[in-house]
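For this depiction, one protein chain was excluded, whereas all remaining protein chains were kept in their positions.
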Amino acid sequence: MYRYDEFDREFVTSRVAQFRDQVERRVSGELTEDNFKPLRLQNGVYLQLHAYMLRVAVPYGTLNSSQMRMLGHIARKYDRDYGHFTTRQNIQFNWPKLADIPDILEDLASVEMHAIQTSGNCIRNVTADHLAGAAADEVADPRPYAEILRQWSTIHPEFLFLPRKFKIAVIGSPNDRAAMQFHDIGLEVRKNDAGELGLRVFVGGGLGRTPMIGKMIRDWLPEEDMLSYCEAILRVYNLYGRRDNKYKARIKILVHETGLDDLKKDIEAEFERIKDGVLKLPDEDVAAIAAYFAPSEFADLPAKDDGLEQAKLDNRSFARWVDRNVVEHAQSGYAIVTVALKGTGEAPGDATSAQMDVLADLGEKYSFDELRVSHEQNVILPHVQLSDLKAVYDALLEAGMASANAGLITDIIACPGLDYCALATARSIPVAQELSQRFADLDCQNDIGDLKLKISGCINACGHHHVGHIGILGVDRRGEELYQVTLGGSGDEQAAVGEIIGRGFSKDEIGDAVETIVDTYLARRLSDDEAFLETYRRLGPQPFKDALYPAKETA
Amino acid sequence: MTTLFIDGAVAEDPWVSIDGEQPVPEAEDVIVSLALFEAQRHALLTRNEGRLGVYLEADDQIDAIADDLGKIDLVALDFPSFADGRAFSKARLLRDRHGFAGEIRATGDVRIDQVQHMRRSGFNALAVHHQPTVDSLMEIKDAGLNLFYQPAIEGAEARSSSGGRSWARRAL
Partner (left out) sequence: MSTLKNPIAFTANNLLDGEVVWLGRNGGWVKSIDEARVFGTEEERAMGAAEAAQADADNLVVEPYEIDLNLDEGRIAPAKFRERIRAAGPTMRLDLGKQAELSQPEALVAA
């Protein structure tokens, strides 16, 4: 994975010193809150319901064991012993004191981490496929591109005060595991017939109040042009994006209102002008960054491990966990493990300091010192030998992280909601907890099969509800929490925005409503192999509406 | 009170701003609004004495003056608020796309924490109201860092010695 050189180290260290100075000026009263707020936001510091919140970047979701251990240390020393992994592959600490934050950033810098641009109207942490560098279906590792983008976008002088936040995601395989088409810019690394690497470029995707699927603006962009093209997009957006209404300020609205063709003309014209300039990427520089992500030194192993097969026969719980949480690795004899931070009744994405320590140890011992954070709020051990799976499982079991529910209905995404978030209109975590308990039975979950349930506590959609197969949005109706249900959303390569199914449900009703939806699916699916989303696409919303709103109400 | 800084040093301002319907003085250096420029374009461009500057509000685009930049000596770009970053891209376009070599002046809400970004985007002059910013600039206390992850306007920056990264820069 990427390692800082002197330049990066000096950069991050001086940034910490700069923020320390700003905090001191704030505390001494030299800076008012008005002046300080944009500065703290650019360093990931929010003020939430109960306290400050610090959002730390995990660039493209990749981290090593000492970084994970440091996150645990920060939770223990400065916070309340836990952290919250988010859908943006970041981690949030919910209780830091302002006066401690410079020290926290210094601790982070010591393990090559930072909180730069995790908030504010700038280019945010670049996300990527969490299985990058491990997935069997990968064309090329997207992380070198994400890292180059991370660097270029860091304190880019022109793009720190954009109309609105700007999110970029990169994937390197035809299967989209990063909701790439729901980002301001989505990039898919591809290979052409000549074997050269390039990118397919999408623009104008996003969730929030007006969910939109990104539009393809370039089917093929040579990799050397990546920065020039992104710079052209950002420049056009910065000049023409709306600033009169913050709900219409994202690039998706500019694309929508201007039309892709017209906007593309401007972008391409600017790109033509700058493409042979300083931003053109020399092959050797791309190669130098890519070298950081070179495959680990995998052993030559058979595709099947007898010990593993035997352990599965001996231990049914383990076998189930392997079935759900372990997927194929590009390298024979290895596997990718999803550690689902979704125990029954737990807050999705939360991990305690002790759990972070365990994850760090497991990464170090069994996964070439690498871990990943997924946008589904889970942690991934990307390179585990088949023969080590049982040991990993046992350790996870002991630490309360062996939930065998990856991709199932209880592998819920939920934003912090009204329990923490100052913008929330309703709670999301307690709804996730209730559903997780309701569907806790593993037989029943496995029978239901692949089902993505996603919950947001307000229209900002941090919990990705628009792209949930079942999406739940909490709103406030005259002081009461009300939950709206959308069906049929999908964040993968067959991107779709869920449709609102009808009137919302109270907090007491929402559990039954989800159960009704699931029962309807079970009753109507063609076979056990037809997943929820397929059934929904085949039948449309009507049977679900009929079940949720019996005739007397719709009349 | 506005203090003008040019290339980092406090400077006298020889320019007069004209925006309403008043007549343009024949021999003075004037900064006119875009509306005035468009209304009296021919007369302004053919004056014999006095230099010409144009002031663009945040909603005005560079395209409106692009064809005449050869006869314009100064462009003032407004920052209506700290959060409105359009002028960064405009300065960049003036320097890069149009090769404009005259003064690019930042006006409006000019704050110390953005000064470095302004310089790197192509501004060489700052008209500052905000007193703490004036004070910091007097002390030459720049709030920025010295290392950059992207090329900006070529100026006091060199390619970073850090190998293998064509995009990195270091302040000289």
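Chains here go by letter, A and B, matching the order in which they are written, and residues are numbered from 1 within each.
Note that in this section a contact is a pair of C-beta atoms (placed from the backbone, for glycine too) under 8 Å apart; a residue touches a chain by one contact, two chains touch by 3 or more.
Since we're looking at a predicted model, the values are computed, not measured.
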Q: From the touch rule at the top of the page, work out which displayed chains the omitted chain touches.
A: A
(Q) Among A:Ile429, A:Val485, A:Ile510 or A:Leu548, which one touches the chain that has been omitted from the display? (A) A:Ile429
Q) Looking at A:Leu47, A:Ile500 or A:Leu539, which makes contact with the chain not pictured? A) A:Leu47
Q: Quick one: say which of A:Phe182, A:Tyr420 or A:Tyr536 touches the chain that got left out.
A: A:Tyr420
Q: State which residues belonging to chain A touch the missing partner chain.
A: 26-27, 29, 32-33, 47, 49-52, 80, 95-99, 347, 418-420, 424, 427, 429-430, 433, 479, 481
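The criterion applied here is as follows: only the chains that are shown with their structure count from here on.
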Q: Please compute the C-alpha centroid of chain A, do the same for chain B, then give the distance between them in whole Å.
A: 39
Q) For chain A, which residues count as touching chain B in their complex? A) 5-7, 10-11, 14-15, 18, 30, 35, 38-39, 121, 148, 151-162, 227, 235, 238-239, 243, 273-274, 278-282, 284-285, 288-289
(Q) List the residues on chain B that touch chain A in their complex, please. (A) 58, 61, 82-86, 88-90, 92-93, 96-97, 111, 113-114, 116-118, 120-121, 132, 143, 145-152, 160, 162-168, 170
